[in-house]
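Missing here: one protein chain of the complex. Every other protein chain is in place.
== subunit A ==
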């Protein structure tokens, strides 16, 4: 029977994909929990898991309460939330523009948010959520500007990326200029705005980010299937009943929101948005939507990178230095691969 065997193949193939997807997401979640747990309990000193749990439950544990509750937890939480935000925002842009180079940290959105945050904090002496609001506005402004500057009979991905790289370079020099004019800035603080860092994290910083993640991330994930359909091309997605312009609008606003809110707190943690999607895509394959796995990868990169930067290397580095060291070779590889394939970018 030809027909029944085709049906069997389809069902088997679908089951294989579902199983793999559950496995991949599950494994990433476990890995993330593991890194989170290690970050909480192993630093310069070791805190037994029992004590960590008791601190998390709100008990006062001599010694551990300060190390875990004041130092490690805010830092780990911020790393987790920023990583999720960067991963999700990055992959959404990459899918929408169908190009791994089109991530917000390459096309200037991160540097826009970063410049706005630095300006708000250093020049205007602002603090808290207002900084995030300014960063999001600046991120959206840059997204619009890059879009407008690359518009000529529609927007070609390549043109947008090149314009974005230019805009990004300009905004990074703005950040550097503001930092150089600021009198009393430590190297640590400067590094935050240049490569990104979760040093000196406070719990209330995580609160703003958690809200942004719940709203923007939730909206984005609820549209995961429509976003996935965009990978077939805008026309094909529309033919499948996806509201393409609406979906794009949602992606732009939510992804910029995620990236900018995270950037306003941690600075532009280098290449996390850029790396998460392709890594997730490689692992997930065709087994399911790449959004959630990319978010998890982003968090793994930030938490893992920060841990490595603090404890595994000879001297201490902010997380952005570590992720930057991972991301730069991949960027070069991508550009070489694309130009070998005969593309102009």
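Throughout what follows, contacts are C-beta pairs under 8 Å (C-beta built on N, C-alpha and C of every residue); 3 or more make two chains touch, one makes a residue touch a chain; residues count from 1.
Quick note on the criterion: contacts and distances are computed from a predicted model.
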Missing subunit (named according to UniProt) among the choices "Lipid II isoglutaminyl synthase (glutamine-hydrolyzing) subunit GatD", "ABC transporter ATP-binding protein", "Anti-anti-sigma factor" or "Protein-methionine-sulfoxide reductase catalytic subunit MsrP": "ABC transporter ATP-binding protein"
Hidden partner chain, touching residue among A:28, A:220, A:242 or A:279: A:242
Of A:63, A:128, A:148 or A:233, the residue in touch with the unshown chain: A:233
Touching residues on subunit A - with respect to the absent chain: 2-3, 5-7, 9-11, 13-14, 17, 98, 153-154, 222, 225, 229, 231-233, 235-236, 238-243, 281, 285-286
